[in-house]
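Only one protein chain is missing from this complex, and each of the others stays in its spot.
Each chain gets a letter, A, B and C, in the order it is written, and its residues are counted from 1.
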Amino acid sequence: MTTDRRLIAGMVGGGPGAMIGTAHRHAMWLDNQYVLAAGVFSRDQHTSRQFADSLGVDRVYTDYRQMAEQEHGLDVVAVVTPNDSHFEIAKAFLEKGVAVVCEKPLTNDSASAAELVAIAEANGTILAVPHIYSAYAMVRHAARMVRDGELGRVRFVAAEHASGWASAPVDQWRMDPDKGGVATAVADVGTHAYHLLRYITGLEATRISAELSTLVAGRPVFDNATVRLTLSNGAPATLWATMAATGQEHGLRIRVFGDDASLEWHHEDPQHLTVRHPDGGATILAHGMDTLSDDAARLTRVGMGHPEGFLEAFANFYSDLAELLRAPQQKRELTIPTGVDGLIGIQFVEATVASHADDAGWVALP
Amino acid sequence: MTTDRRLIAGMVGGGPGAMIGTAHRHAMWLDNQYVLAAGVFSRDQHTSRQFADSLGVDRVYTDYRQMAEQEHGLDVVAVVTPNDSHFEIAKAFLEKGVAVVCEKPLTNDSASAAELVAIAEANGTILAVPHIYSAYAMVRHAARMVRDGELGRVRFVAAEHASGWASAPVDQWRMDPDKGGVATAVADVGTHAYHLLRYITGLEATRISAELSTLVAGRPVFDNATVRLTLSNGAPATLWATMAATGQEHGLRIRVFGDDASLEWHHEDPQHLTVRHPDGGATILAHGMDTLSDDAARLTRVGMGHPEGFLEAFANFYSDLAELLRAPQQKRELTIPTGVDGLIGIQFVEATVASHADDAGWVALP
Amino acid sequence: MTTDRRLIAGMVGGGPGAMIGTAHRHAMWLDNQYVLAAGVFSRDQHTSRQFADSLGVDRVYTDYRQMAEQEHGLDVVAVVTPNDSHFEIAKAFLEKGVAVVCEKPLTNDSASAAELVAIAEANGTILAVPHIYSAYAMVRHAARMVRDGELGRVRFVAAEHASGWASAPVDQWRMDPDKGGVATAVADVGTHAYHLLRYITGLEATRISAELSTLVAGRPVFDNATVRLTLSNGAPATLWATMAATGQEHGLRIRVFGDDASLEWHHEDPQHLTVRHPDGGATILAHGMDTLSDDAARLTRVGMGHPEGFLEAFANFYSDLAELLRAPQQKRELTIPTGVDGLIGIQFVEATVASHADDAGWVALP
Partner (left out) sequence: MTTDRRLIAGMVGGGPGAMIGTAHRHAMWLDNQYVLAAGVFSRDQHTSRQFADSLGVDRVYTDYRQMAEQEHGLDVVAVVTPNDSHFEIAKAFLEKGVAVVCEKPLTNDSASAAELVAIAEANGTILAVPHIYSAYAMVRHAARMVRDGELGRVRFVAAEHASGWASAPVDQWRMDPDKGGVATAVADVGTHAYHLLRYITGLEATRISAELSTLVAGRPVFDNATVRLTLSNGAPATLWATMAATGQEHGLRIRVFGDDASLEWHHEDPQHLTVRHPDGGATILAHGMDTLSDDAARLTRVGMGHPEGFLEAFANFYSDLAELLRAPQQKRELTIPTGVDGLIGIQFVEATVASHADDAGWVALP
């Protein structure tokens, strides 16, 4: 993972205490392919400057517009602000031809998300959405196995992202319906499970039925969602999303059942992929094995038995992005999610709200 | 587990090669509380006689009516014939005041099941239904924990019985809609998951929504079911039942989420119960620990670290039944399922079929 | 597992509260191949009688000599008394041509154990020693894999039986050097690990080095032993035995490393066997799979996904014994351990004591 030259990156948001901004920075730094050179870390000039200094970031702004105007030569900007500002900020940079990594959900509604996708395309640049879990080596291997037919026809999928991070009342913007959306469980974690399902199977959902509910009494948003899906090959699937699953650590887990084999991956142990066979035996594949697909092998930095976790997956995302920025026309079959995936995620959130309003009736996806 | 006198048992069905009859017999024998003294093992007299001899069964019949008439002093009869004969056979013995252990589903429809329940009651005897999983020590402990409020209010339940035993085409009566029912996945395994959910939580379902599907192409029954439930305390729940989950061994698994803790049990490792806490830590409880509830402790035969499996759970069922037969008025809070549970199971199957017919719309349970 | 006729069994020891006697009885009953017809359960006549009644045992004695003299037609006697009485009791029955199942350690020293072996042989009967763990289906499969060369040459073995049952002070005969022996950890659990190692690998130890120690302060016996072994093919091995491993449930675990693959089995999950391959991938084999060896398959009663535990393994031991009693000349390659195995176990205990006395120097095994 060496580079011709390091790419010049900027960041909007991600000030002191913001976990996701921290993750983006570690991911940029890990492989030394990016220089984080410019940023807006706070609306307060002093705070922003001080934080930038602590990070070794040279150029600091207090306003993204100013940054978009004055910066020249930026390769990519990471947008890690609250959801409601994504659109304006991403637009400002995309229109200048700067690639954007925009946290999900891309925007608050599918119309504006579609607009962002169009802007990126019109300006010939990349809009990337960090569904990081698809950048784990063993997820890539899973996707490769499905693509190569090792599971046979996919007959059923059970996906869940059932976290316990908000199993007690929390004071956080995701619990404010105006900021996190009413279907916050779907927007926050459900879209990750949904993207993972799409990424591994290569299938889309054609219709869904969703029941939204509130597990923590008094919470003004839906912190739980159970979703049925019909996939594009006709197979049924289920998806469960919540942040109120008391005691669960992270809870992203997927099982894909094919006619010939099934596979299971979960984020608590991202280094392994379990493949189950019709006779009831199972094979455990491990990150770093010589015999994995190239899609997985190329994402291993240190060697078998040396766990690589969330930040390495995040760095894989940035590494693939770097490849795309340098040679956009040589896009791999299995690479990072883009604005279209972000848009599909928002359409999914909207469909769950529509279904719920119809007493969990079926809703077609666009 | 000593006895005053051994109980006299009979069996109808369970001839050579029938797995479930075998399990009943091992369960009766394990604790030496039952003498299997009479039976109908085949319609062919010679076969029945020969098989009875091999089992050490003294009195053998070729017809259940004959057996019901001629046997005196039977304490209990196990009915392990195909589903469509359950009603007549169970009726014959219940009407004579003999307790009946009848395999589930009790009958093919809820009306006849309700009739059996009424007959048992009218004759002052016991109709027991072997949802064996509720007789595992750690399931009993789980039920005790919920009863004692250790989880707080139950907020969500995820139950599944997703087996791979029929992930390829099989020639078996459960795949014949006339014998196993069209919703065979629900009748065969779904009712186990449903009973387990009810048993551990002490809650009933008030309404359900079900999507039935066929995972193995060409199969004339539904071998897969995804069910949403609303529980009697208002909490949502999901249940997934299939016998076509490629590669899964047995696949009965339940997670119960409360406000204060959650718990997980699965049948691949029945000796342990995982309790998860709001801080993300987990406690693993093991069969045989001194600190378990009496409900669990009394079901341990050998001691911690000595796994007890399906047959011991089955023997627990028969042991609890022996207790009930000897002192029916001293019924424990947590004991074996009876005809009412069998009836509720059939109502559940019928509700899934009704919901499916309505495009997975909600259906109220009786 | 049907029978021509049920075998007539007796028991000496195993009165109220004795765990191991309980296990033997459940094991005899489970498959209904044995009738427990006679016994000495206490030196007190009333207690013995009462307990026998509770078990459905017809003939009861207060003295083993009386029983040996008066009983005719006994097929087998289980000797489950304290160690120091094994010799006399076993001898009494063996000399009458009655097969004996004698708990380990067979006797308190190898000389008397060898004498018992000789007596059994001279009288043309069977002396069996219940190292039950070798009767698990997956242990049998492991032994078969090694025999069939699937691991290649065995290059290293790591065996341990590290239980926590006596991690705190306990008042029990095994902590009395006169009753349990000074090397109680080796005698109690170490011999199980040692037998398992021999059973799976088919190798013997030619020399050992042992360090004995006392983990619970003030205990007058060695409750911990670490042993190095040189196996008969020259491969090194280790064995760790203790009953003071705080918090461990049962702790019997073995890993066998071959040139071509390795395998791991542990008693907390006896249903599975892990096979590891040179590329770092692993295969999990499950009890009940169609594709297992006959040695494993024939020990499955109910079917894949239905756990069978310690009592089923114990019943496998009695089932194999029944086979041997009925057709001694048709002995299987992989069957139950006999007096010779019991003798080898005692030689092992003695060797650990000798090595310890020599500051853990090497000691040759007979």
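The rule is short, and it goes like this: a contact is a pair of C-beta atoms (placed from the backbone, for glycine too) under 8 Å apart; a residue touches a chain by one contact, two chains touch by 3 or more.
As the structure is a computational prediction, the values presented were derived from the model and not from experiment.
K.L.:
Looking at A:Leu311, A:Leu325, A:Val340 or A:Leu365, which makes contact with the chain not pictured?
P.N.:
Residue touching the chain left out of view: A:Leu311.
K.L.:
Which candidate, B:Ile20, B:Ala118, B:Val170 or B:Ala282, sits in contact with the chain we can't see?
P.N.:
Result: among the candidates, B:Ala282 touches the missing chain.
K.L.:
Which of these, C:Val76, C:Ala143, C:Ala158 or C:Ile254, touches the one chain of the complex that we don't see?
P.N.:
Touching the chain that is not displayed is residue C:Ala158.
K.L.:
Of C:Gln45, C:Gln70 or C:Ser213, which one is in contact with the hidden chain?
P.N.:
If we include the chain that is not displayed, C:Ser213 is the one touching it.
K.L.:
By the contact definition given up top, give the residues of subunit A that touch the hidden chain.
P.N.:
Counting over the whole complex, subunit A touches the hidden chain at residues 2-3, 6, 19, 22-23, 25-26, 29-32, 36, 51, 54-56, 163, 165, 249-251, 267-271, 286, 288, 301-312.
K.L.:
For subunit B, enumerate the residues touching the unshown chain of the complex.
P.N.:
The list for subunit B reads 279-286, 288-291, 304-305.
K.L.:
Give me the subunit C residues in contact with the hidden chain, please.
P.N.:
155-156, 158, 162, 164, 167-168, 209, 211, 213, 215-216, 224, 226, 228, 235-236, 238, 240, 242, 244-249, 257-262, 275-278, 280-282, 359-362
Operating definition for what follows: only the chains that are shown with their structure count from here on.
K.L.:
If you average the Cα atoms of subunit B and of subunit C to get two centres, how far apart are those centres in Å?
P.N.:
34
K.L.:
Counting only Cα atoms for the centres, state how far subunit A is from subunit C in Å.
P.N.:
54
K.L.:
Report the inter-centroid distance (CA atoms only) between subunit A and subunit B in whole Å.
P.N.:
42
K.L.:
Do you know which subunit B residues sit against two or more other chains?
P.N.:
Correct list: 249.
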